[in-house]
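All protein chains of the complex are present and in place, except for one that has been dropped.
Chain IDs A and B follow the sequence of writing; residue 1 opens each chain.
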Amino acid sequence: MKISAEGLCFTYPRAREPALREASAEVPSGSVLAILGPNGCGKSTLLGALIGTRRPSAGNVRFDGRDISSASAGERARLSAFLPQIERLSFDLTALEYSLLGRAPQIAIFGKPSAEDEAAAIGALESAGAIALAGRRVNELSGGELQLVRIARCLTQGTPAIVMDEPTSMLDPRHARMVADRILALSASGRTIIFSTHDTALAAYAADCAVLMRDGRTLYQGSAPEALRADRLASCFGVAFGAAPAPSAFSS
Amino acid sequence: MLAAGGLALSSAALIVACLLAGRYPSPGFLDPRRLFSDPTAFAVVFSSRLPRLAGALLLGAMLGASGNAFQMVFGNPLVEPGFLGVSQGAALGAALALAAGATSELAVMGAAFLLAILALAAAAFLARAFAFGGWILRVILAGFAVSSFMAAGLAMVKYSADPLRELPDIVYWTMGSLSGLGWRRLAIASVPALASLGFLYAFRWRITVLSADEAVTSSLGAKPALERAAALAVASAGVASVVAMAGVVSWIGLVIPQAARLITGSDARRSMPASIVLGALFAAVCDTLARALLPGELPLGAVTAAIGSIVFALLLLRGKVRVSR
Partner (left out) sequence: MQAMFTAKSFNRLAALAALGILLAATVSAQTAPRAPRSTVIGGKAVVMVADIVYAFPEARPTVLAVAGTDQGLGSFLQTVDPSFPSKPALDRSAGAEVYAALKPDLVILKASMKKSLGAQLDALGVRSLYLNLETPNDYYRDISALGAAFGAAGRADELAAYYRGIVERTQAPTGAAGARKAPRVLVVQSSLAAREAFDVPPKSWMQSILVGLAGGDPVWFGANPGEGWGRVGFEQIAAWNPDVLIVIDYHETVDATVAALRKDARFKALACGKSGKILGFPQDWYSWDQPDTRWGLGLLWLAKALRPAEFVRLDLAAEAREFYRLFYGFDAASFDRMVLPRLKGDYALDK
């Protein structure tokens, strides 16, 4: 599923400044796109526009050439799954029950998951590397384990695209690496992945292409190695970038 | 399968025990053989106790189901189904009808139901008018405002009511009671209550979906605001009808869903039916105690509050009530 966005403009209600100013991004089918930028640059807003929860005032988003602004919420739910940065987990569902939530677009409003749905959820847990956690309660999992389960939920949805908001920002190096490997594996299986981050090492490891954003604008778009040059990163983040002095879990 | 059969059997046994317990002919259990020899015993069991028991089962089931729906939709185990102003509105409606000298059960029930729905609409309107905060905060504040207003109105009515004729009825109503419940009143309340129960039961997996983060439910293709509003409105309507029937009975809607989720887990596919069954049985037992413990009738709300608060304290002590991750 090729995803492209161009000329996106969006302003939050009662905000003084626009959050997106003619932002754009593009990712070929089956590739991984990293969106980088400092806090407040519009990464989350851009992701929201991509999955359709934020309607831009200008510009369009196309999934395989089709403009999704005319698609219903249900149709969009079959195209992309979303992993928010932080998520309220009020109740102690098991990992399997939680993963099953991803089947909601497929299940009628007064329906219940069938055996087929349960099988899909189990399969998703396997693909996410979290099958051992199936019976555990989500509020008892560690950060890394929970992240894998959340990814499983996205997989259960069975969408060709997955959009993630800062998937590793709260994880320790081991779990961050686990998630990054998942991303690579999913991409290898043909899914299109978009994630936002400010971890340049992650982007270098896992992404095929990258977008640099600042103040709602797209500073640079291109392949990951091209985007992740020190000078470009410096102008994006406003700080000098040099070769990393410390070892990174992403360098092997 | 075995567990389900055992559950059904023990529930049936409990219901029969409730039916046989009471103060006739003396405090304790009625010998079933007396039903054939003593017409008064027959009348006591089938005309006096049976409608009450049915009413208690309906009341408990409705409050349990609504409580579970509310707690899952709000993501908060501390909400009660009546807190959006429905309970206080129904109490005010009944008090106004009684103070105005209403002479028919239907009039009082109708007034209670009407004002409960009005309170709900007011809370919904207020919540939308608030400009700040997430939807949970807005709805809770709106519910609190409407409930307080209704409670104030109730205090005024109690203050100016005739202490001889109207006040005892009003006070008894606000404490909840199934005393003297007849088939007619039960039948009227059953219609909206059973419809609401049916809806909540069918909608139960969707309620689990709604309990997730709003960003997640939106991405799953749901219209969270609309679906939440539907679930809460239908649950509230069911609560309004049972409150119109029996007065304000507290704690069932708060404690039963938590106990149910403890047993079956949070997924509403199982916790909803568990809340329904547990709520029904709890209300049946409490009402039996209310009419059988002492010669005088205890208000049902007092019994559920006493037992409910103890159960709640126990749940808290065992660390089973989690408010947020």
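Just so we're on the same page, a contact is a pair of C-beta atoms (placed from the backbone, for glycine too) under 8 Å apart; a residue touches a chain by one contact, two chains touch by 3 or more.
Predicted, not measured: the structure shown is a model, and the values here were computed from it.
S.K.: If you put the missing chain back into the full complex, which of the shown chains would it touch?
M.R.: Among the chains that are shown, those touched by the missing chain are B.
S.K.: Have a look at B:84, B:98 or B:232 and name the one touching the chain we're not showing.
M.R.: Candidates B:84, B:98 or B:232; residue touching the omitted chain: B:98.
S.K.: Considering the entire assembly, which residues of chain B contact the chain that has been omitted?
M.R.: Against the missing chain, chain B presents residues 22-26, 39-40, 43-44, 47-49, 97-98, 101-105, 108, 159-160, 162-165, 168-169, 172, 177, 179-182, 185, 291, 294-297.
Keep in mind that, in the parts below, only the chains that are shown with their structure count from here on.
S.K.: Which whole number of Å gives the spacing of the CA centres of chain A and chain B?
M.R.: The answer is 43 Å.
S.K.: Residue numbers of chain B touching chain A in their complex, please.
M.R.: It is residues 72, 75-76, 202-206, 208-209, 211-223, 227, 261, 265-267, 269, 322, 324-325 of chain B that touch chain A.
S.K.: What residues on chain A touch chain B, complex-wise?
M.R.: Per the touch definition, chain A meets chain B at residues 51, 53, 72-78, 80-82, 84, 87-94, 97, 101-102, 104-105, 107, 109-113, 139, 153, 157.
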